[in-house]
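Note that one protein chain of the assembly has been removed; the remaining protein chains are unaltered in position.
Note that the chains are named A, B and C in the order they appear, and that numbering of residues resets to 1 at the start of each chain.
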Amino acid sequence: MELKVTFISGRTVDQGCNLENKTSKAYFEAAGYCEMNSADAGRISVEPGNNVKVATDFGSVVVPLKICEGNPDGLIFIPMGPWANAVVDPNTSGCGMPGFKGIPAVVEPSSEEALTMKQLMARLK
Amino acid sequence: MSEMLIKNATVYDPINGVNGDLMDIAVKDGKIVDSASGSAQVIDAGGRLVYPGGVDAHSHIAGSKVNIGRIMRPEDSRLGLKARTKLTRAYTGYTVPNVYAMGYRYAEMGYTTAFEAAIPILKARHTHEELEEIPIIDKGGLTLFGSNWMVMDAIRENDQDRLAAYVAWGLLASRGWGVKIVNPGGGEAWGFGKNVSGLDDPVPNFEVTPRQIIRNLAEVNEKMNLPHSIHLHCNNLGKPGNYETTLASFDICKDIKASRDRQSLHVTHVQFNSWGGNHWGDMESKSDAIADYLNKNDFLTIDMGQLVFGSATTMTADGPVQYANARLLKARWSNGDVELEDTSGVTPLEYHPQSYIHGIMWAIGLELALLTKDPWQVLMTTDHPNGGPYVNYPMVMTMLMSKKRREKEMAKIAEKTFERTSIAGIDRELDWYDIAIKTRAAHAKVLGIIEQGKGHLGVGADADIAIYDIKPDETDATVEFDKVEAAFRRSAYTIKGGEVVARDGEITATPMGRTFWVRTKVDNDGYGRMMDDLKLKFKNYYSVNMANYMVQDEYVERPVVVDTEYK
Amino acid sequence: MIIKDVLCPFCGCLCDDLAVEVVDNKVVDVKHACKIGASKIRGHDRIKAPMMRDDKKGEFREVSYDEAINESAKILANSKRPLLYGWASGVCEMMKKGVLLTEEVGGIIDNTASVCHGPSALGVHEKGLPTGTLGQFANRADVVVFWGCNPVQAHPRHMGRYSVFTKGFFANKGRRSRKVVVFDVRKTDTANLADEYVQVNPGEDYMVLSALRAIVAEKGDVVPETVGGVPKEKLVEVAETMKGAQFGIVYFGMGLTQSRGKYKNIDNAVSLVTELNAHGKHSIIPMRGHYNVTGFGQVCAWETGFVNAVDMSRGYPYYNPGETCSNDLLMREEIDAAFIIAGDAGAHFPAQSIARMGKVPVINIDPFHSASTEMANIVIPTKVSGVELEGTAYRMDGVSLRMRKLVDVDFPSDEEVLDKIIAKVQEIKGASS
Partner (left out) sequence: MQTVTLVPKEQFKISVEGEKISPDNFAGKSADEIGALVAYEGNTPRPLSELFDIKVDGRADAADDVKIEINGKVPRVKRIGEGMTGGRIMINGDVDMRCGAKMKGGIITIKGNADSWVGQEMTGGEINVQGNAAFYVGAGYRGEPCGMRGGKITVFGNANDFVGEHMCGGEIVIKGNSGIMPGLSNKGGKIVIEGNTTMPGSEMIKGTIIVKGTVENLIPVYQREGIEAVDGVEFTKYVGDVVVGGKGELFVK
């Protein structure tokens, strides 16, 4: 069961509060999740707190789900940070800016564990 | 300490009346002295031309306007590149050079002092951050007061003591040298996208007129005994027919007595304000009327704002004129409103000799300088970078010195220009002495920095000296203008505070210059009324707290503070 | 002791009205700040001492400042294409040193704008920026547009202090003086506070802006019935609102800079605002993130003529986003050393870029253990600017203010570390030339 969506990243208050606290659980909780509306969640039969796997052409990441009814159908949000970075488009469009918003993605339920910041970074060394 | 002797110098030092005398100049510890000891470093000028270091009384060299010009114009910053050396940082830019090129290029031309023409108080910290990074030259800046709510409220309530207290506070807050007034009242009107149409058009919501703003600030300026007079950018700049507003603005200050040996009014870049006609189609030069006024009145001075063909970046606190320019030219437009204080606009433009509008503007600048009899009344500027960048001063100097040089330029210019101007019929050619006045002596006098040792070579003056590779008695500037221009572009020696900072147009040392500012004591109950009003404005309308507003001492590391008192 | 008029070293709002209580050289209370600012000033766990490791997968060992600084200098001096990135959460004084260090090592200096408002600068190159200070908007704006930004989350005090709820001289009824319009791809917390929410399809902002320009110019007849997911009648209504403003202000964020079209969205938005000035007064301003990211752009511009992404490899500056931004260079695998200071590339670059950083020596200067620390070979802790150090910062509108020092610590400042690295680089380069 999977859903084709558009992915965006962005700031949140809690992500901001933990910018200088990135090894903490609080940062993980603030930036390591995926938001979608309940209709979309229903389409892939996931509940808040369940893990989902978000995959794009550029990578994939497993994070817990949160519900946000402000998101229209087919739009998912992950706060800016290492979890979002796993799936953003690194190409710079000739103007230096990677694609942090508007990336086609596929989201599906996942039984995998979500990784911590340190674990995510370790994959890149 | 260090001594220097410049021998066989052909010296033009108008402030001291020295007119081409062959003489020696002695320097000790950065100052001009009577004589030097045998251990002095000797420079043999070999009869070459020696001027006091150049002074620029009106140039946009630092602050948020200049920087938005840089940010908006990467294509300008790719010009004028020069790689760093062990001594110098990298140079960039033509109309909006980086801070390093800004200082180096002045020094390479024999200039040692330049004043920033517009400091918004709220952004003064930024201005000083840049001034502090400009190498070599001494600096100062003029603070904007012409659309300030504190100023207008005090004027409306007819409270000159309070006005003076605020001007003093604003100069302190901005570490400024003088009172700049740009399109008085127009900056506030521009807050809602409007302008004032003339001297008696009340400023919306404030019910004071530009005339009242000019008059009150001029009176207060003299009561404060400031070194510089008010420095006015007139209303209606950039509009055909504006010369009438300009003449009427002059008249406002006609009966104001200067508190010092200087003008009581300086009107800036008058080229942009000497336009006749009713619209672009019938625009013409009215420099004759302006010059005629100057010839009959000695209370005022002006600067040219000469146009130079090619690329310019126009930047001014006159917000509405910049919007009009940008729309007309379909050009990039940056605007910078400053809450409660003023506004600004920046737009790039290209001056084309084949445009008769630009041709007329070119002619007006020169006409103002050539039709005004007293050379002390008209300073040479390009209103850098509005009329064109200051690196073109040497060319402008030769235009003033040589009719042939002007004719060479005229050959490139649209013919229609000459039906609307008188430049073609002007024979006057300025001499070496006149040029010394127009590029240093008069600037120092107008700014009021002679006492600070600027613009002259008398004993006790700063040892700011330019030696140019030209022998005045062997050079006919009216004919050999290319040679003269080349010499002025790259000074043989630029000496700043007794140190050789440039040699044959190459930087040899990069000392940091000082910054002049004025502190005025206002000791009456106007001060209390002003503080009450100011605290209210900070509490209700400013977006920063009063405690964080004023420029701190850290931002002016090498200050020269002049104290005055309000009477 | 309560220190008043404290500046907040978090976001581009640079609020300067905080009151911080300090007891025994420790912050015990932060008043007037938002949740984020208070969290930053109260502080988090620090890196205690400089650290180094040869193998990024290995453990760090504590070293002296001298050793870490000398090693950093060696790496930079011997590099052919070093990237010096970050710079946004520091004071201007250290940024000037950063430009100098970049000149000394012939590297590329790039700041966090390159993943934030870099495209806004490119938009300014195209069209300029009609803007003003935040107080101007607070005093006057009767129509407030937020486009692709969410201040409730990213700039929590913005609406209260500057844009929406605050009372101004002319807008003297505060919220009731203003009409608030939000354009976004999702209904954010900011949109929930708006009078009008316009939902745009992701990546179609550019076309919506073009349509609005046409309607404002009274050429709306060519505009189709729906643009970017927005019905034409809604666009006409919003255009009328904007045109009818006495003073309109557009605040925009990464919803424009990071979406399809990138800088062209800014270009188009600036054009819309410029054209609206034929009707009332209109301004536009980017919602800058870090408290002094604006300052870096200012410093870099006056030092080099360019706003960021400056390549000094030839001894003079060259600037070209798409060629000289961090992610351009990392994705091309050109960089042979990375110097990360006052910004966290590790946490805010795409994973593929960071993986490339993983292959070269990385020096990380930061008070806190960040994601970049994970990628680093050398880590040098420094003071927290604006809490432990004074210095200059530029608010999002270009107003500069002086940050205050609240407590004393033994860590060196960024500027001191940079000074020492510069001296050491000069020594190494001097010896080899």
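Heads up, the rule we're going with is that contacts are C-beta pairs under 8 Å (C-beta built on N, C-alpha and C of every residue); 3 or more make two chains touch, one makes a residue touch a chain.
Not measured: the values here are computed from a predicted model.
Note on the chain not shown: across the whole complex it touches A, B, C. Note on the undisplayed chain: of the listed residues B:3, B:76, B:222 or B:318, the one touching it is B:76. When the omitted chain is restored, the residue from C:10, C:146, C:183 or C:206 that touches it is C:206.
Only one of C:51, C:92 or C:105 touches the chain withheld from this view, namely C:105.
Considering the whole complex, the residue from C:193, C:214, C:236 or C:409 that touches the absent chain is C:214. Mapped onto subunit B, contacts with the missing chain fall at residues 72-76, 78. Touching residues on subunit C toward the chain that is not drawn are 79-81, 105-107, 122, 125-126, 204, 206-207, 210-211, 213-214, 217, 219, 222-224, 227, 260-261, 264, 268, 271, 275, 312-314, 319-323, 332-334, 336. Within the entire complex, the positions of subunit A that touch the omitted partner chain are 93-95.
The rule we apply is simple: only the chains that are shown with their structure count from here on.
Annotation: 56 Å between the Cα-based centres of subunit A and subunit B. Subunit B and subunit C have Cα centroids separated by 35 Å. Of all the residues in subunit B, the ones that touch subunit C in their complex are 62, 64, 66-68, 70-78, 81-84, 89-93, 96-100, 122-123, 125-126, 129-130, 133, 190-193, 205, 323, 326-327, 331-340, 343, 346-347, 540-545, 547-548, 552, 554. The part of subunit C that touches subunit A in the complex is made up of residues 10-11, 34-36, 39-40, 43-45, 56-57, 114-115, 118-119, 122, 150, 152-154, 156, 185-189, 191-192, 199, 202-203, 254-255, 257-260, 262-263, 289, 309, 321-322, 324-328, 331, 344, 346-355, 357-358, 367-371, 374-375.
Across the interface of their complex, subunit B is touched by residues 4-5, 7, 16-17, 92, 96, 100, 103, 121, 124-136, 138-140, 161-162, 167-170, 246-247, 274, 277-278, 280-283, 297-299, 301-307, 312, 314-319, 390, 392, 394, 398-402 of subunit C.
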